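Of the protein chains in this complex, all but one are displayed in their positions.
On to chain A.
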Amino acid sequence: MAPPQASAAQSAPPGPDGPQDPAAPPAPVLEAVGVSKRFPGVVALDDVSFTLRAGEIHALVGENGAGKSTLIKILTGVHRPDEGELRLGGEAVSFHRPHEAQQAGISTIYQEVNLVPLMSVARNIFLGREPKTRLGLVDFRRMHRETAELLGGFGITTDPRRPLHTLGIGTQQMVALARAVSVRARVVVMDEPTSSLEPREVETLFRVIGELHGRGISLVYVSHRMDELYRICDRVTVLRDGRLVHTGDLRDTDRVRLVSMMLGRELARVRKEAAEGHDDGRTPAAEPVLTATGLSRRHLLDGVALDLRPGEVLGLGGLLGSGRTETAKALAGALPLDGGDIEVGGRRLRRISSAAAIRAGISLLPEDRKAEGIIPGLSVRENIVLAALPRLSRFGFVSRRRQDRVVDIFVKRLRIKAASPEQKVGELSGGNQQKVLLARWLCLEPRVLLLDEPTRGIDVGAKAEVQTLIEELAAEGLAVLLISSELEELVEGADRIVVLRAGTVAGELTGGDVTEGALLTVLAETAPDAVPPQGGPEADAAPEPGAADVPDEAAAPGAGDVPEPPDAAAAPELRKEEDPR
């Protein structure tokens, strides 16, 4: 099950004496009492109460759109509640600005924007509390020194003067973390801090959380990853559709129950769909729709070759830095190549560019949907039809009726949850944003769909839905390339897996070989020389934290976010019950 650390972390006594004594829980530090918040068209929070006790790590869970971020923004002074009140150390408070909450000792890593991309790392960390010289000017020398020290403690060595945007997303997230914990806080709030972190960065995060916890600081922790929650959290609060569903000790709540509370009665349906998707025995066509040979780019790719058949899901496995994302980008014409050929439907692409790839029917759903895809300020409709506008227009005029029809189809088909097609995409949950992006590319009626980490950072329910969608799309004859760091997702979703190592194809799993065990064996073999300078940490950083410990029984339950094993058994029965026709 959970890694051995979990038991130790959980048995750490939350209070001075009677850790298990429910009669005398530690005093609450921060409370929300009967809080409601409405946005135009949505009730984001409906009479929710939340109590953070001194010294605890409190998990806040719920599907995307459940209201977790909104609750956090209310606790930290970004939004003001329409009803209800906040209490800090037992006394009613109201924060008018984030600044006031920070003054009160609440430090937060928000889910979306946290830092200023154009400013240097050091400036970001010290913004608003810069060290001063005697003349009252900013002391950059000290600032850079302290930044280097601070980041060093996080295992990051980078020039403090570098503009933030030149760092990877994971490192940026670590900088945000460094900023949040370097202020003197009694409460630290983290809204999905791990969604863009690599496994070893997650370890660093946990170490930091352990240190904060050791200092008696209380934490609110939002994550979709069950492993993480059970490993570090003491108590849990579950939200669903803006309402409080459950709050209590995490130890007393097992995973399946937690997931079913998050999903509500939808659980049965999600399971059924997931099971259905896997049942239909698709037979991929024999002729590949896409054939790539010798894809090369200095330092990144070295002669990658693969083919994709209509109706199949091809998994692309490999450790970090093995060239998965680069391969997908290359296929989509988004990475300039030094050499290589791409053939689509038997015709060779003469110039490999994004436009050529799209014309040939290749669509890429990029890894970083915030930076490379979604336009938060535009509506769901506008985001969906964006790429298809040329097709939907005649003589330059765009027919609104045709747009609406297309959008309507996709909103229904992909089960996009939005108040209306005119809602701004920025207001949707991560899972729904991902579906909007998917819809945008599906509008183009592609023949090949490249999905780079399509379920990263979205919750269990949405994840199962996206996985089901992928199956369905393949069943309809699309050729799908699936990249995922989660072994389980890859093995479940793919019919065939190509494993990369240092920019070359290291192996291929087909048919009965598509198992986590086999995949791990290939990965394990390739690990030492995959990234020579970082062999050690990389080997530990096999995509699943739990899996690395037990390479032989990789399929051990709990290796992924969705508790699959019980589902697999239960699913067929559920299906019969719910299908009376």
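Operating definition for what follows: a residue touches a chain if its C-beta (ideal position, glycine included) is under 8 Å from a C-beta of that chain, and two chains touch if they have at least 3 such contacts; residues count from 1.
By our rule, contacts and distances are computed from a predicted model.
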Choices "Monooxygenase", "Ring-1,2-phenylacetyl-CoA epoxidase subunit PaaC", "Carbon monoxide dehydrogenase" or "Ribose ABC transporter (Permease)" - which one is the UniProt name of the chain not shown: "Ribose ABC transporter (Permease)"
Chain not shown: contacting residue from A:N64, A:T147 or A:T171: A:T171
Sole contact to the chain not displayed, among A:E130, A:D249, A:D307 or A:D368: A:E130
Residue of A:T158, A:T247 or A:S296 touching the missing chain in the full complex: A:T158
Chain A residues that touch the omitted chain in the full complex: 4-5, 8-9, 11-13, 16, 78, 97-99, 101-103, 108, 110, 112-119, 123, 127-128, 130, 132, 136-138, 140, 152-159, 162, 165-168, 170-171, 174, 179, 200-201, 203-204, 206-207, 209-211, 213-214, 534, 536-537
